[in-house]
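Right, subunit A next:
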Amino acid sequence: MDELKTKIIERIKANFQDATENNSFNYNRLDFNVNKTTVPSILFYLKDEMGFKHLSHITCVDWLEEGELELIFIVWSPVDKIKVFVRTRLDRENPVMDNIDMIWRQAHTYEREFREMFGIQFTGLEAPQDFLLEDWDGPPPMRRDFHTEEYASETFFERPGREDAGDVREEIIKRSGEEIPDFAKKYSR
Partner candidate 1 sequence: MDSIWFKLLGVVVSFIVAFTVGMTYMGLSRKITARVQNRKGPPFYQNFIDAMKLGSKTSAIHHGVMQHFGPAFLMVSSVMSLMIIPVLNNGMWFSNLNFHGDLIFLLYIMVFGPLGMALGAGQTGNPNSAIGVTRGLSQMVGFEIPWVMALVALMIQYHTTSIVDLMNIQVESGTWLIFSSPFAFIAAVLAMLGMFRYSPFDIVGAPTELASGPMSENGGKYLFTMMSSASVFAFAKLTLYVDLFLGGASNLIELLIKTFVIYMIPVLYGVVSPRYRTEQSIRYFWGWPTFFGLLAILYAVFF
Partner candidate 2 sequence: MKKYLILQKNIQDKMREKATTLYLGPQHPGITGNMMVRLKVEGDTIVKATTEVGYLHRAFEKLQEKRNWLQSFTLLCRFCVPEPDPVEESYARAVELLEGREVPERAKYIRVLMLELARLGSYMLWYGGQNGSLGLYTMGQWSVGDRNYILDLFEELTGGRIYHMYIWPGGVRRDFPEGFEDKVLRTMDYLEKRVKDYDDLMFDNAIFQKRTQGVGIIPKEKAVEWGVVGPVLRGCGIRSDIRIDDPYEVYDKLDFEVPTAEGGDIWARALVRRQEVRQSIKIIRQVIEKIPSGDYYNPIPNPQKWTLPKGDAYARTEAVRGEVGIFIASDGGTKPRRVHFRGAAYVHGITLLENLLVGENVADVSAIMNSLGTCPPEIER
């Protein structure tokens, strides 16, 4: 496994100067940090030249404190049985990224989701604006500065009796005058 990892690192390093590796995992995983401009070419290289044919996952993490969004592409090689993480950081204020759905078509779906949920603009992405949400006019909801609980309590009705974390049964008793049977009492919190 270690030989394989060093071989991959060497090949990537030789082709992409800005890639920095992280080889601290004791299982079949290897990380590369790259600039966002390199991402399409490194993914293309990994897929076409090195056999990382399977795009396992694309994910996005919001590092609010650092003012950055992190995009992580996880690719898997069916031959070498190893995962490679390609990580890049985007500016949180104006996140723009190259479209990669010509490399893997399923990336299209991920990009639509990230555009909606994180507000990342993918240049050249042709898709309807709405993906999961409909008529949403607010900040991108998956960003960490969007507070879902506040939004929910403002927008939706709430059934009385759940304002605090108290026992719901007591509320119900107050409202309806029902008695809790003895056998049920021992299950109450």
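For anyone wondering why these and not others, all candidates are chains of the complex that A comes from, given by their letters.
Everything below uses one rule, namely that a residue touches a chain if its C-beta (ideal position, glycine included) is under 8 Å from a C-beta of that chain, and two chains touch if they have at least 3 such contacts; residues count from 1.
Quick caveat, the model's predicted, so the values are computed rather than measured.
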Among 1 or 2, touch partner of subunit A in the complex: 2
Subunit A - residues contacting candidate 2, complex: 27-29, 47, 53-57, 59-63, 72, 74, 76, 78, 81, 83, 85, 104-106, 108-109, 130-134, 141-142, 144, 146, 148-149
